[in-house]
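The complex appears here without one of its protein chains, the remainder shown in place.
Letters A, B and C mark the chains as written, and numbering starts fresh at 1 in each.
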């Protein structure tokens, strides 16, 4: 079994008739994902993807008719927060938001509403999730993955592809690859996904790809040290990046002493994580670990 | 045992240095209530009630220092919502708001926040709670009650006094008397209090005093019919009142067919409740029930 | 507090909700001038705060400025359900293709605002709701989030609104909700919201109720309260913060607390009498306030007996007694009083009244029986 998505996933695509939504819905369907409906306000009643998928005016109707449990959002940034609220309101279990550029204010509010809801949000600004060989929700290219037992979780988009591709080149497959999104405020953090991997029998090892900024990697390191039985390989992007000058005194006060690549790498190493110096070093680290275990 | 308040109650009085707060704090203390602190912003450090009770600037500090678990609010309407939020923020278990005139908008928002909190709110516009013979939180005159086994719950103020007094005149005592408040939106409803009475060994019978308007009595009737093992005596005020003309089409659509005295009385009778025609009929109904059981 | 149609429409206009072009007229001449300016058929609408204006002749379509003058001179100064008509709203007539209902109010049950839409609006909306509830679309609003676009869209879809009007409907819905929250309204309705023959949505009539407890945040409306629909007694009662409603019986009631006031009316009815009014002096009333309340009760010519029922908590019985004595000094009346005082400072109150030689009672039941008996005597005599 994979995590979050699998053959029981019944997916609706919000924004299915748009340029992005339409293209990636086709990709997902071709890969094998069970797309049960699409949503585009004002286009209810149409059928898309060669007449295979019905379109509804609202998520509620789409869920009522199709029994969907997962939604992926491709609507433009100005309407994406409303689309997330609509999916939460319809009790969609897993919401994956690909859209980037949602204002921070909306995300702080959505964070509060998610707390009292039955939904989990991945993203926004996420490349989505892929569980090879049959299920993907989002835009991760399917050709760069193969099935296997390494779980991957990342804040980045293309950097994730780089890592997953390097694994495949080395003959290492992926159980599930989850892009949690690069924005300051996202629906799910490293810890949330790591705890899913801990409970997944198919996953025997996890690759975690972090970035400078925020404290998510430090929090994850603490979780790994205390709650995760499976080995973790880490990579932190931004070691050569200049310090961010934009967060003001208030930001510096809140994040004082955390957020740098050095702090994150140190925290991960303290938790027993093997930290790679560059992405293509990761397959070798995995093989070393396998040789030991 | 009584419900909601008892000898373990550790009370703070918000607005203790005001006219009302000061007078009723004295009354409560004299009755035997364990008042552990008062809160008046800007007066932290003073001692009131003959030097027996310390005043703090914030509920948080008062709770931290005194270990209070209950708060009663006497602050003016414009500041009362903030006072409720402050008590919720400080994780006060039971908040009793005496203040009347809080705008509906504030109460709709407070209702949402209460859902995710550890606090229960009684009121606003409530006369409070009394558990004879030693504990009262609010303004119910202590002289009109005596200890006993009849629970009383009411939306009214003075009408409640009328009923409790009539009980006392007939030699019938009260386990706890709870005024849930007369406003359209209150923190606790009949059902909440009834379920407390169901679990209270001291209470063997409940008097419920309703009013026209809203659907709380109908909802309570349904609860009584299905979940309450103890006998209930009811009274609904407003049988002779003219219909409310002010709620518009929208109100009529939402409340269609409920809210009248007739509808409430019928619902209660369907649930096996003995309904009195006027307040002073209640003691006789209780004695009849006792004779049967 | 209920706003006039023209006030509601001012708010709609500020919030970019389309309304017909319109202006207020206080004289037939003004009505004529406005009709000339609009250069086409206009509707004359009496601005009175009562329901059923249209059926009572308060809304009239006219074709010409001279007809506007003629009809306006008939309506202005007349009374609709006993309320004098002082102003007319003169609006350009609109070609109506469909009448929709759109409104929102607080649902006491959930503590949320419910937003309601129906494809069949107009005056019979409540009957539609009763007979064919499936024609009513509703959505509950989290007050911390407000009305989201998707919720308005769900309503538009459920009432089968033509798709080319969805965007306009969603804007109107969110704009009305914004006004509703900004103004602390407890009700905001557009009824009817019409689809015109040129396929636009226009708010043809509106009703807004403001939360009395929140008026301190909206002083501009405090000044604008229209007292013409209220009796002098009601105006006087508001001045003293008394809750007063005139009824048709002959027993004047003075009670502390709304619930007890209702229970007092109930027992009067139960004993065969009828209350002349609902009057709640609230908590902690002083002698002045009690005296004012009695003046209001005694100014009602229908009142033939007065029942005073006070259960003192915050309210002190001695203060009430002083108020009674004061009003008996002020107003020379032969109307009999039945007084029942219980609770805080009960003894002091009774002593004050002892000299006045009034009928007293120990229980509410006894008080009601005495008052009803007295009111019957008067009837017989």
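Keep in mind that, in the parts below, contacts are C-beta pairs under 8 Å (C-beta built on N, C-alpha and C of every residue); 3 or more make two chains touch, one makes a residue touch a chain.
What you are looking at is a predicted structure, and each value in this text was computed from that prediction instead of being measured.
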{"item": "From A:21, A:54, A:148 or A:214, residue that would touch the chain that is not displayed", "value": "A:214"}
{"item": "Touch criterion as defined above, residue of A:112, A:227 or A:288 at the omitted chain", "value": "A:112"}
{"item": "Residues from chain B at the interface with the omitted partner, ascending", "value": "41-42, 44, 57-61, 79, 82-83, 85-86, 89, 109, 112-113"}
{"item": "Residues belonging to chain A that touch the chain removed from view", "value": "20, 77-78, 101-105, 107-109, 111-113, 127, 139-141, 144, 154-162, 165-166, 182, 184-185, 209, 211-216, 219, 235, 237-242, 245-257, 277-280"}
{"item": "Where the unshown chain meets chain C, residue by residue", "value": "144-145"}
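In this text, only the chains that are shown with their structure count from here on.
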{"item": "Mutual neighbours - chains that touch chain B and chain C alike", "value": "A"}
{"item": "Chain B and chain C: spacing of chain centres that average the CA atoms, whole Å", "value": "28"}
{"item": "Multi-partner residues of chain A (at least 2 other chains)", "value": "none"}
{"item": "Residues of chain C touching at least two other chains", "value": "142, 144"}
